[in-house]
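The chains shown are only part of the set, and none of them has been moved.
Chain naming follows the written order as A and B, and within any one chain the residues start at number 1.
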Amino acid sequence: MSENKTLVEAEMLRPDRRKSDELREITVIEGFTKHADGSILMCFGDTKVLCTASVEDRVPPFLRGKEEGWITAEYAMLPSSTETRKPRDRNGRVDGRSVEIQRLIGRSLRSVVDLKKLGERTITLDCDVLQADGGTRTASITGAYIALVHAVKKLMEEGKIEENPITGNVAAVSVGVRDGEPILDLNYIEDSGAEVDMNFVMNEKEEFIEIQGTGEERPFTKAEFSRLMELAEKGIKQLIRIQNEHMK
Amino acid sequence: MSENKTLVEAEMLRPDRRKSDELREITVIEGFTKHADGSILMCFGDTKVLCTASVEDRVPPFLRGKEEGWITAEYAMLPSSTETRKPRDRNGRVDGRSVEIQRLIGRSLRSVVDLKKLGERTITLDCDVLQADGGTRTASITGAYIALVHAVKKLMEEGKIEENPITGNVAAVSVGVRDGEPILDLNYIEDSGAEVDMNFVMNEKEEFIEIQGTGEERPFTKAEFSRLMELAEKGIKQLIRIQNEHMK
């Protein structure tokens, strides 16, 4: 925190009056839709992402015959999810940001699954943003994990797999620097004005699965990075606690 | 109704025990998301469609300079909305059915709007199916109408348009013949096995805006058509009553 500001002032900075190290209200609605094998509405404040897990008994060509499974993800925003209507990805137009995010979700989730134990099946994690207010990728990862666990449970209850292929939790949170202050879990307004923007994906042992940091407005120092990492660790711990409550 | 069945037997036919002329439970959740100018979650039983209306201050090229507005619609199903995961419309692959449905929604809604009074703006009605259980196009039209009215109200309250461009209600319902029985508002199981499948789009004066009927399994007679039309009229009346409750 910059020296010229008191603690109180700093806390006043955030548009929704959160403390710099405070998550938004986190809500998990289980079984939000009925067809998918796992279906979660994951809310980080006003960011609402429908995370579903769908199991299919086939694997992509590069895995055929290898006796292991695959976890993949797709991410999309509904056109009405953003303040200004966002045109759909149709007619082959490519939205680079969506491609990047869904690759991140897939990688993150694969890091906690023993694909051998999954058997020759694919679980697709669809993360469809119903309402966006910053942090859609971190909400997606955190919610997709719960949907994945539900789908795996179902597979085990149906006797399709014997050993649990899930090796641990994975959750994600954004951190950033705004007006010189490191803050946790940025909403859209905060994100738009952030000088530095980072996403951390971590497991329950406080190990890193993915770190992505960008100096949007200016480069950042090692000291700033350390403070952001601390905030992220704090946020992830809480998110994992919430995940575990929804997976008993 | 075929002569060999009693009234009781006929009513037993429907998987969810509805009478042949009974709608599913109709639920309207207003303000389901916050960014669009109108946002409705429209539920026909387990069919849940997010219908949003987004206003933009421009018109398509063919209307430029004509001092009138435009109403258009887009329809899509989330991949997880169906029993078997449905791949997304990406990379230019075309889903003919979606194209057909969104053209129908657009035409239906335009039929109750005086585009001159709307001024040079476009209202896009996005109908995104969160969960599908038959009748997604009729739920889309019925819900999009409410979202449209909300968006128009907002425009009037903001003083952007003076006269209400909405000239009346529009609602839609499906009817069909299954095991020889004409029935109202088919769910997915009923729809899959229907011999005849029709969609009616009507206004509050019991006039027709659109009729689409298909003999899926066999041709149908004039007598069957008349009975289906009666069922549709009955269903539409109820839907319009529900619409009006949500637009005061």
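Note that a residue touches a chain if its C-beta (ideal position, glycine included) is under 8 Å from a C-beta of that chain, and two chains touch if they have at least 3 such contacts.
On a predicted model such as this, the values are computed, not experimentally measured, just so you know.
So 2 chains are in place, but how many copies does the full assembly in this file really have?
Whole-complex copy count, per this file: 6.
To be clear about the criterion, only the chains that are shown with their structure count from here on.
Using Cα averages as centroids, what's the distance between chain A and chain B in whole Å?
Their C-alpha centroids are separated by 34 Å.
Can you tell me which positions in chain B touch chain A when the two form their complex?
33-36, 39, 46, 48, 50, 52, 54, 56, 74, 76, 78-83, 85, 88-92, 124, 126, 128, 130-132
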